[in-house]
Each structure stands twice: as C-alpha cells, then as structure tokens.
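This is the structure I have questions about; it appears just below.
All protein chains but one are shown at their positions in the complex.
Labels run A, B and C following the written order; every chain starts at residue 1.
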Amino acid sequence: MPGYSGSRDQYLTRLRRIEGQVRGVQRMVTEEEYCIDVLTQISAIQSALDSVALGLLQDHMNHCVVDAAKKSDEDGREKIEEATRAIARLVKS
Amino acid sequence: MPGYSGSRDQYLTRLRRIEGQVRGVQRMVTEEEYCIDVLTQISAIQSALDSVALGLLQDHMNHCVVDAAKKSDEDGREKIEEATRAIARLVKS
Amino acid sequence: MPGYSGSRDQYLTRLRRIEGQVRGVQRMVTEEEYCIDVLTQISAIQSALDSVALGLLQDHMNHCVVDAAKKSDEDGREKIEEATRAIARLVKS
Partner (left out) sequence: MPGYSGSRDQYLTRLRRIEGQVRGVQRMVTEEEYCIDVLTQISAIQSALDSVALGLLQDHMNHCVVDAAKKSDEDGREKIEEATRAIARLVKS
C-alpha cells in the first residue's frame, strides 16, 4: 500500500481537475485563442502538477521512507536515494 | 489568427496525448501503484507540457512579436515585455 | 554590441550581489548551519539568477532578434530559434 493511500480520493479529484484543464487548453487551441493566454493556462497546469507531486512525495517520505529507515540504515539510505532522484526529475521538469 | 495557427493540429495531437498521460496517472493512483512511479509519470507530463509551451512561444515570437516590431518600436517592446512575463511564469512553474 | 549594453552596469551590480550570496552560502556551510537554511539561500540565488537571465533575454529580443527580423524573415527565424533553445535551457535548469 503506497504512502498516499489515505488521501487517494483527494489526489484523484485534483488529477481530474488537471485533466479538465488540459482539455480546456485543447479548446483554446481549437478556437485559436491568443498564444499568451494559452501559455498562462499551461503554467497553471504545471503548478497544479507540481503541487500534486509535492503532496505525493511528502506522503511517500512519511510512510515508505520512514518505514525503510526504521528497518535498517541501508534500507533507509536506498529509499532516500531513490526519492532524491525523483526530486531531481521534478526540479528539472 | 494566432502564431501557432499553421501547426494547430500538431499541437492538438500533443495535447490529447498529454490528456491521456494525465488519465494514466489517475489509473496508477486508483490502482495504488508505487509513489515514485507516479512521480516519474508526472515529470514526463511536465516535460511534454514544457515542450508544447516552448513551441507555442517560438510560433508567437515568429509571428505576433515580429509583426508588432515591424509596425513600430513601441509595439515591438510591448509584445516582448508580454512574452518575457509568460517566459518568467514557465521558468517558475 | 549586445542588446544588454545600455544596462550593463546594472547587470554587473546584480551579478556582484549574487557572487556575495554564493560566498554567504560558503560561510554558512563552513559554520555548519542548518541544511534547510542553506537550501533557502540557494533558492534565493536561483531566483536572482532567473531574474538576471530574463532581463538579458528581454534585452536580446528587443535588439538582436528584432534587428534580425527586420533584415529578413530567415534571419529573424534563426535568432528566434536560438533564443527558444536558450529559454528551454532556463526552463529546465
């Protein structure tokens, strides 16, 4: 069971809203709306995705990472290295 | 007519693929897949959105910004200031 | 003469302040200050660098890009493609 299990429904609600925002951008492009307005909407989607990612990461650290660290130092270090690689991908995307 | 008009269908194809990726993340969360795998998918969506945004921005500069600059220096400067604010939002999101 | 030529001294002032911030982080690390405080300072440097980069980019578009576009469509397109690649590096860094 992943760390985000307890808030699964909240994440799904947010992801459905993001799906709606992506469809909104499709509609804007279909109706040939002004480029800068489309870009503003894309930035809003990026912020919403960042916010979901940070929530999942916090849940992951509170559960999987902490559990691993309590099991053994080596398990903890491995999970933390894996989490750091995921954070690096978020920082660069 | 916006600057991206000539490649509108290509942008729509890419945005539909991004919508599919967002639905893929919903499925992963529903099936309680591993947090880090969900985060990897979110980073992939962010990269795909960045790439659409950079394409729209380039089209915008090639058309709206250049046309404004040819009309008058002041029109050019205004459009470039507006584009820079949009770039700032992308850099921070 | 580059596009930022008229505000060269202002950029130098900002870059010297950034150099001072980097030395401040070295001091924090030498004195073994709390990790999170060091990270906060690094984020502040990143924001200051973003802000310098966006200023330079705006100056570049107002001068080099506009001049190239007035010379010929092809020159304009080349400069805009080059600028877009620079923006892509900023977005991902």
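Simple rule for what comes next: a contact is a pair of C-beta atoms (placed from the backbone, for glycine too) under 8 Å apart; a residue touches a chain by one contact, two chains touch by 3 or more.
This is a predicted model, so every value here is computed, not measured.
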item	value
Chain not shown, touching residues in subunit C	1-5, 8, 11-12, 15-16, 18-19, 22-23, 25-26, 29-30, 32-36, 38-40, 42-47, 49-50, 52-53, 56-57, 59-60, 64, 82-83, 86, 89-90, 93
Missing-chain contacts mapped onto subunit A	50, 53-54, 57-58, 61-62, 65-66, 69-70, 76-77, 80-81, 83-84, 87-88, 90-92
Subunit B, residues in touch with the chain not shown (by the definition above)	92-93
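One rule holds for everything that comes next: only the chains that are shown with their structure count from here on.
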item	value
Interchain centroid distance [CA atoms averaged], subunit B/subunit C, Å	21
Centre-of-Cα separation between subunit C and subunit A, whole angstrom	27
Residues within subunit A bordering two or more other chains	93
